[in-house]
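Structure provided below as structure tokens; questions to follow.
Shown here: the complex without one of its protein chains, the others still in place.
Showing subunit A:
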Amino acid sequence: MDEEPERAKRWEGGYERTWEVLKEDESGSLKATVEDILFQAKRKRVFESHGQVRLGMMRHLFVIIDSSRSMEDHDLKPNRLTSTLKLMEYFVEEYFDQNPISQIGIITTKNKRAEKLTDLAGNPKKHTAALKKAVDSTCVGEPSLYNSLNLAMQTLKHMPAHTSKEILVVFSSLTTCDPANIYELIKALNGLKIRVSVIGLSAEVRVCTILTRETGGSYNVILDESHFKELLMLHVKPPPASSSSECSLIRMGFPQHVIASMSDQDAKPSFSMSHLDSAGEPELTLGGYYCPQCRAKYTELPVECKVCGLTLVSAPHLARSFHHLFPLEAFQETPLESYEGERFCEACQGELKDKSVFTCLACKKVFCVECDLFIHDTLHCCPSCMQTDRTS
């Protein structure tokens, strides 16, 4: 009953009247509007300028993935579970890209139970591997919002007060099977300042509305797969920190990568400390990062030292986080016609052809749309400002 009608449902999801957007210009050509649409799509990324808002830079995020029966629904292709896990992989990557000193953990819930897929950790590899493996798991029973939130809370409540504690629930089912009153739990979460956000895959559920409202999170319901992705990406950016969160100094180690030269006779290959608990084959390596406090060896950063508990990061990681604290201000958009000046982009030196140009408010230099996106999304600093800084 499921497979056959599903394939036939394409036309029933409402017509996408794509042709209505297109309009001919005076010469009867569609080119201008097509270009316009493409341009709009490029600019679609919204610049949410936080201004001078404190952001929670050290984030501890638990993602709860509903793996109940309803995840087998085919309205996302090939089914909700596969689609969600794939997007989650992308999310984890993006997350660590933008929040390098943050941690993430994954919880799944099915059959009225909740279990940890991965514990809180700062390394994307483990999570991605676990997500890849989870694709084959079966979806059965009902989810339990209470159990999974409780499980996440048990870990998060021990986290230091200066970190931003968050839970993101991807909720597909419309029911939850709870062993106790969930409103008590919501109160507890609120007391621990844990922010819970929910992305619903099917419809608006009352308890989620309350849950997110009480804990200060956001609640969205997806329309389709691309909307799903968009909503997930909203959670990549660090949220503004609550004013009551503490400030404290954190000890961090910046280990140098050391490779013992092959010529050195004393050099012995050794195991990395992170292999202690991983099930995978331990590898012997020559080089690695050595904890400046206890000399324990690790092959990857960032990591929390297993021996002395020091947070080990690399300087570039931290620098990238820094950008989120002081995001680059959005450039001013002016139409090309009204722009008077040299018609080349400051960054790529290419000719300005698009219908708008972008001016940095600090150095008044002009950029094209491609460079504007690159600067804001990847570089996080204006190249010409940097240049003037250095020269002055």
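The definition used in the following text is that a contact is a pair of C-beta atoms (placed from the backbone, for glycine too) under 8 Å apart; a residue touches a chain by one contact, two chains touch by 3 or more; residues count from 1.
Just so it is clear, contacts and distances are computed from a predicted model.
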**Report entry** Name of the absent chain as recorded in UniProt (options "General transcription and DNA repair factor IIH helicase subunit XPD", "Electron transfer flavoprotein subunit beta", "Presenilin" or "AP-4 complex subunit epsilon")
**Finding:** "General transcription and DNA repair factor IIH helicase subunit XPD"
**Report entry** Among A:Met71, A:Leu145, A:Ile167 or A:Ala296, residue touching the chain not depicted
**Finding:** A:Leu145
Query raised in the report: Thinking of the whole complex, not just what is shown, which of A:Gly105, A:Gly200, A:Gly288 or A:Pro302 touches the missing chain?
Result: A:Gly200
Report task. Among A:Ile222, A:Cys345 or A:Cys360, choose the residue that contacts the chain missing from this document, as touch is defined above. Result -> A:Ile222
Report task. Would you write out the residues of subunit A that touch the absent chain, in ascending order? Result -> 1, 5, 9, 12-14, 69-70, 75, 142, 145, 174-178, 181-183, 200, 202-208, 220-223
